[in-house]
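Next up is a structure, given as C-alpha cells.
Removed from the display is one protein chain of the complex; every other protein chain stays in position.
Let's turn to chain A:
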Amino acid sequence: MKKTPERIEALAAEYVLGSLRGAARQRFERWMMESVRVRQEVWFWEEKLGYLGQQIQEEAPPASVWSGIEQRLWPRRQAALSATAANDGAGRWLWPGWSLVATAAALVLAVILLQQPVPMDDERLSGAIVQAELTDPLWLVSESAFERRLKLRPVAATAAEKGKDYELWIVPEDGQPVSLGVMPVGDTYQVTLDAETRELLSSSRTLAISLEPVGGSPTGAPTGPILHVAKLYEL
C-alpha cells in the first residue's frame, strides 16, 4: 500500500485511537519506523487525544504496582534474598568449593527474570547471571527445549583473568555439580544437553560458574572459586 498523505492522515488517527487492528496496525507500525512524516502525524494525534486521557478520574494504583516496577527494574534486592535463602537450604548445597561462595559474595549472584515481551515458543528456562554493581547482566541464559540447547549470551561479561577460564556447571539438587564445559567470553556459548543433564537442570534449575585453570577443572569437580550462581526460571 502506498503512503499517500491521505492514507497517512487517516491511518495515524485510527492507530492512536486504537481502532486500527491486526495486520493493518502492524503494517502501520512499519510505516512509522520508516518515515518521520508518519511519526509526526501520530504524535499530532497522541497529543490531541492525550487530552482525553487527562480528563479521567484519578485512581491510585495499589502499592504492589510500584513494588512490581522496582522489582523488574532493579531485581537485586529480592534476588539477594533468594540467594541467601537458597544457601540456607540444606546439605544439598554442600559441594566441594561451595564455601568459597562466601568469598565471592561481593561479586554477587543474582537472577532476573528476563523481560522478554514475546518469549520464543520453545524457550523454557531463562534467566541471567548478574553482578551487583553492574547494571547490565553478565550473561543472559536461555534454554531451547526444542533444540535441547542451553545458550549463554555474554552482555557485560569480561574475559577471565590470565591463565584462567570460566567453567559452567549444573548444580543438581543432590550430588556433584556436572560440568557443561569451559565458556569462552565473547561469543554466545551454546551447549547441547543430553537427556541426563537436561533432567538435572530441569529439576534444580541452578547454574554456577567457577574460575578454573585454562582448559577447565582438572578433577571434573569445581576447583576454583565459584563466581556466580544463578537460578533459572520457567517461562
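One rule holds in what follows: a residue touches a chain if its C-beta (ideal position, glycine included) is under 8 Å from a C-beta of that chain, and two chains touch if they have at least 3 such contacts; residues count from 1.
The rule is short, and it goes like this: contacts and distances are computed from a predicted model.
A.B. asks: Report the protein name recorded by UniProt for the chain absent from the figure; options are "Chromate resistance efflux protein ChrA", "Outer membrane lipoprotein-sorting protein", "Simple sugar transport system permease protein" or "Sigma-70 family RNA polymerase sigma factor".
C.D. replies: "Sigma-70 family RNA polymerase sigma factor"
A.B. asks: Taking the full complex into account, find the residue in A:23, A:60 or A:195 that is in contact with the omitted chain.
C.D. replies: Only one of A:23, A:60 or A:195 touches the chain omitted from view, namely A:60.
A.B. asks: Can you work out which residue in A:18, A:163 or A:218 touches the chain that's missing from view?
C.D. replies: That would be A:18, which touches the missing chain.
A.B. asks: In the full complex, which bits of chain A touch the chain not displayed? Write them out.
C.D. replies: So the residues of chain A touching the unseen chain are 9-10, 13-14, 16-19, 21, 40, 43-44, 46-62, 64-66, 68-69, 72-74, 115.
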